[in-house]
Structures are given as structure tokens and as C-alpha cells.
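A single protein chain has been removed from this complex, and every other one stays in its place.
Let's look at chain A:
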Amino acid sequence: MSLSLAAEDSFSLEESRFKQCCAEFIKHSQQIGDGWEWRSIKDSADGYMSKTQFQMKNGNTPSILRDSTKESDEQTLTHVEEALDDSQVAETCETSEVIRYEYHVLHSSSYQVPVLYFRACFLDGRLLTLDEIWEGIHECYQARLLEGPWDTITQQEHPLLGQPFFILHPCRTNEFMAPVLANSRRENRSINYIASWLSIVGPVVGLSLPLSYAKLVSEQNTEAD
């Protein structure tokens, strides 16, 4: 049961639905305190979703700054053993070890899919290189990424901010989204494209979504066939 090109096209995410899905996504994020927010460009209808999070260089989240839904308690506490309380985190951890990740979700008009832009810097402002970012990527995805890294993570100028970001290239997004969307259509269940998509691509770059997003469904049905 392979999908024809025409079928794949019908799973594209046009801008209005992109914004709608983002709005629902952010509403849920606010409910659970997950930190996503919408940033609009003034004098323009354009905008994107944005989230900032902090991680230790070894990939773990500093326990003080950790999203409370994360589960790796023991592991995290072991690595941040010297952090005694909130005020001491910045001093006891070497500043070179805490990394600030910024994630942006934009809409690609050429591919008609969302795109994940990200960058990371140390607390002193130094941007991480791609190699350094890869070190923080979940090991289960590293093997896949390393087989064709330049096809999947590229550096691009942020179309709205004009600053260099890394992106997970959108050219294959339709490929892995199509089965999920086809399935939802077949089962007559509406889903939130952004939540589904981000749950798949996020972990590749160190971003994970709390499980409650799984229950997020579109307020309206998916676009009529």
C-alpha cells in the first residue's frame, strides 16, 4: 500500500493550518508549563513557535532546571551532584557545561511542512558547533544521523531573524508524516500535525515532548479531501 505522489501532496500543511495547529499546541503547552510560545514578526502575519531549554553538555538536563516531566532522575542527579540549590547551580557547574538550546518551529512555504530550526550556545554566548550539538543528541539517533548528517542537519539563515541556525532538513518530512496522516484519515481521527511531527523529529536534536501532547487533537477535523 504505497502512497502515490498525489496522496502525499494532500498531506501538506499549508500556512493557515500550520498556525492553527501551533495555536492549539501552544495552548496545551501553557496548560502544562512546557515553555513554548508564539513569536510574531511585527507588521506581519508571519510567526513561529519558540522554546528555550537548558541542558548539561553530557546530554542530561540540570536537575534544577529540568522539566518536571522528565524521568531520568537518578542519572541527572548523579551528574549534577554538586548543585546544592537553585542559586548555586550557575556557580558550581562549570559555565562551559550548561548549554542553552533554542528551538523554533517555522513553516516552509516551499515544502508546505513545518521546519525545526535550532541553535545552542554556552552560557557565555559561544555558539556550539555542529559536532558539539551532535554529542548531545540521543544515542539511538546518532547512528542514523551519522550515516548522512549533511543531508539531515544543515545550517541556514533563519528566514525571520536573519541569524544562522541549524535545521533538520524538511525534504523528507512528508515521507514520515504521510503514513501517520493517512492512518488518522482512515480512522477518522483528527490529530495535531505539529504535535505528531515534533514528537518524531524533536528527540533527534534533544527535544522531547511530554506525553500529554499525545492527547492533543485538532479542534477541527483535518482538511476535507
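Simple rule for what comes next: a contact is a pair of C-beta atoms (placed from the backbone, for glycine too) under 8 Å apart; a residue touches a chain by one contact, two chains touch by 3 or more; residues count from 1.
One rule holds for everything that comes next: contacts and distances are computed from a predicted model.
Colleague: Quick one: find the hidden chain's UniProt protein name among "Small ribosomal subunit protein uS7m", "Beta-hexosaminidase subunit beta", "Golgi apparatus membrane protein TVP23 homolog" or "Ubiquitin-like protein ATG12".
Modeller: Listed in its UniProt record, the absent chain's protein name reads "Ubiquitin-like protein ATG12".
Colleague: Taking the entire complex into account, which one of A:Glu37, A:Glu157 or A:Glu175 touches the absent chain?
Modeller: A:Glu175
Colleague: Which one touches the absent chain: A:Ile167, A:Ile191 or A:Val205?
Modeller: Of the listed residues, the one touching the omitted chain is A:Ile191.
Colleague: So that we can see where the missing chain sits, which residues of chain A does it touch?
Modeller: Per the touch rule, chain A residues meeting the hidden chain are 1-3, 71-72, 74, 138, 140-141, 143-145, 147-148, 151-152, 172, 175-176, 178-180, 182-184, 187, 189, 191-192, 195-196, 199-200, 202-204, 208-209, 211, 213-215.
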